[in-house]
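Shown here: the complex without one of its protein chains, the others still in place.
To keep things simple, chains are lettered A and B as they appear, and every chain counts its residues starting from 1.
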Amino acid sequence: MRDVAIIGVGQTEVGEHWETSIRHLALGALQAALRDAAVPRVDSLYVGNMLSGELSGQEHLGALVADFAGLRGTEAVKIEAACGSGAAALRVGYIAVAGGLADIVAVVGVEKMTDLSGADTTAALALAADGEYEASQGLSFVAVNALLMRRYMYEYGYDREDFAPFAVNAHRNATNNPAAMFHFPVTAEGFARSKMICDPISLLDSSPICDGAAAVILAPANVAGALSAAPIRVAASAVGTDTLALHDRRDPLVLDGAALSAQRAYAQAGVTPQDIDLFELHDAFSIMAALSLEAAGFAEKGRGVRVALDDEIGTHGRVPIATMGGLKARGHPVGASGVYQVVEVVQQLRGTAGANQVPDAHLGMAQNIGGSGATVTTHILECMGS
Amino acid sequence: MGNDKGMTLLQPDREVGVVGYGAYIPRYRLPGTEVDAVWAGGQGNAPIKEKSVPGLDEDVVTMSIEAARNTLARAPHVHAEDIRAVWVGSESHPYAVKPTSTIVAEAIGATPHSQAADWEFACKAGTEAFQASMGFVGSGMARYALAIGMDTAQARPGDALEYTAGAGGAAYLIGAAAEALAVVEGSVSYVTDTPDFWRRAYQHYPSHGGRFTGEPAYFHHVESATGALMEALGTTASDYTYAVFHQPNAKFPLAVGKRLGFSREQLEPGLLVNEIGNTYAGSSLVGLSAIFDAAAPGDRVLMASYGSGAGSDAFSFRMTEAMTERQRLAPRTWDYVARRVVINYATYVRFTGKLDQ
Partner (left out) sequence: MSVARNWRLRAQRYRLVGETCDTCGVKIFPPRDICPECEAPAKTPFAFNGRGEVYSYSTVFHAPEGFEEFAPYTVALVKLDEGPMLTAQLTDVDADDVQIGMPVEMVTRRIHSSGDDGTIIYGYKFRKPLQESA
């Protein structure tokens, strides 16, 4: 088992890329990442993606992206775990390097969501849920999260408006991130007036449909310094799973998969939540952000929203989240988001986050969730040379 | 009680009866005043108060399943696997080819050893299925057979029938008389080729012969069938506690009842048309279920359906001691009538799919 480091990162802007196909999106991010380091070669490539088949009529992305990126013949495969595909691909890349089976591994998360109608894309997103017993009942993925949010509000006595700080924080940070999709601020009043999609989830409560790709290059830690001016060590990489269907959960209001994943990661890194300087969590919906804070040990059960209400989630707070806009405002090109999160943690640890810089960021955590909590992958990253 | 060749009375060798029954009526109501306001200048000429309208997720399959479940609730000793036929009669089967009856049979657990064809004879499709059930059980071929009459009637917008084309019906489980809450004393049908009301294969709405639907059609067939039944059984109107006739509107059943010697009091408990409209293949059967809800042991009930095209099936029933206890094992017909949500014409147009054409 070897220590693994990230030597290069790259990303495209998140948005509606009418001119750019899925293979071009992946290429853009991959090339940016390869330029970010002195990469001698790529031994294997892992492509994280959820919906290329449904929305682009294209599976088999591993070989496709490898060939398109000038890596024909390289080991390459697509990794899928719904909206957790990005970090899942990173996990597999990590295993390859840590296990000594590859030295330089490229991971790219890519998603192209805007080619089909909103209704078609919404239907495709429901593939993350239980097809036979959730999606078939007429539930969109938003509806699944709405059921969660309403129960959470009922059990812990919150109003819908109490979730506003998650959106306000994300949008504030996104205005300083050139790669983010949205550059407008959100106010609590605007949040309160926002149009309902599936009550209690409103337009300003849920992440957008968009296109994007992000990439990361991995190498053994003991040679990373020679390949990168600012290598970042992967201190932990851990996965936890849970039931797909919300109705099958032990307790729908506890993300057991996220808790398992976080606990495994903390154990690997030998740290506790108090040691974490920033947490790029999976804020596809504000309820997911609240539950993620609780599952990862940053808040007691039922108090995740309290953390946001008490103004602790900003870049200078106790637990900075969505520091570059998060899934909400940077955007959520579903299979790519997990890699965007890691790119952003790297930016923070390198001190290149600009106006969004978390002071003295040394240890950062990224957690990517598939579905409503069924596959959760957590990475903890650490500055090297400390 | 056998039959000589040539007699009109339908009476199987084994005595049969109704072992369970149950109704279903959807909850939405379109007031006659709404139709009147849209099509007739709001002159106050609506022939009935309101009619029932199925919800977006309802059809003859779903309604029949609920009526069947109510029926089985009133026959708690019956195992669904012993039901040897599930026969749904309707003018609005959701599929032209693929029987409603197969889905209902599956939903109640009567499959796989069950007959499950659909029936059509306008508003008497359900009662003919009832007669077939009598034969199935009475011959000893089956312990139980389930006959259902159910409709989600559609009328052409602006046609007079739009006031009354309603949704609902009822299910009847026929079995041995010894298990019954109402014994079937006999039945007589009167059928001719009389084209008073019809719908061609690819048409969405029916057509009708106006006043031709009255005397030569409804009245002639209902009077003939009922008259022949009472003659064969040696009964008169005064022998019956209640009577129920097919209800295309409020006038026809009262008029035919009067001609046959029945009083208004005998007809009242089964008269639902003013509250739910004409439920077509469900009409006489849902009127009958309302009467069964109110009847006492020993009561005699007469029922005559009418199906355009044309024919009438008349039946004579005698309530048994078992009726009282089993009436309350499922929602009553008037519970469904009372369960109402009034909608306007716009919502009715959306619910009945008229915007899709």
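To be clear about the criterion, a residue touches a chain if its C-beta (ideal position, glycine included) is under 8 Å from a C-beta of that chain, and two chains touch if they have at least 3 such contacts.
Quantities reported herein were computed from a predicted structural model and do not represent experimental measurements.
Enquirer: The chain left out here touches which displayed chains?
Expert: A, B
Enquirer: Considering the whole complex, which of B:V18, B:V78, B:A107 or B:V188 touches the chain not shown?
Expert: Here the residue in touch with the unshown chain is B:A107.
Enquirer: Tell me which of A:E59, A:E161, A:D199 or A:D310 is the one touching the absent chain.
Expert: A:D199
Enquirer: So which of B:R156, B:H208, B:R259 or B:R339 would be touching the chain we can't see?
Expert: B:R339
Enquirer: Where the complex has a chain not shown, which of A:T74, A:S140 or A:S261 is the residue touching it?
Expert: A:S140
Enquirer: Against the chain that's been left off, what residues of chain B make contact? List them.
Expert: 27, 55-59, 61-62, 65-66, 94-95, 98, 103, 106-107, 109, 328, 330-332, 334-335, 339
Enquirer: Can you list, in ascending order, the chain A residues touching the missing chain?
Expert: Counting only chain A, the missing chain is touched by 118-120, 122-123, 126, 130-140, 142-144, 146-151, 154, 196-201, 245-248, 252.
Throughout what follows, only the chains that are shown with their structure count from here on.
Enquirer: Could you work out how far the Cα centre of chain A sits from that of chain B, in whole Å?
Expert: Result: the chain centres lie 60 Å from each other.
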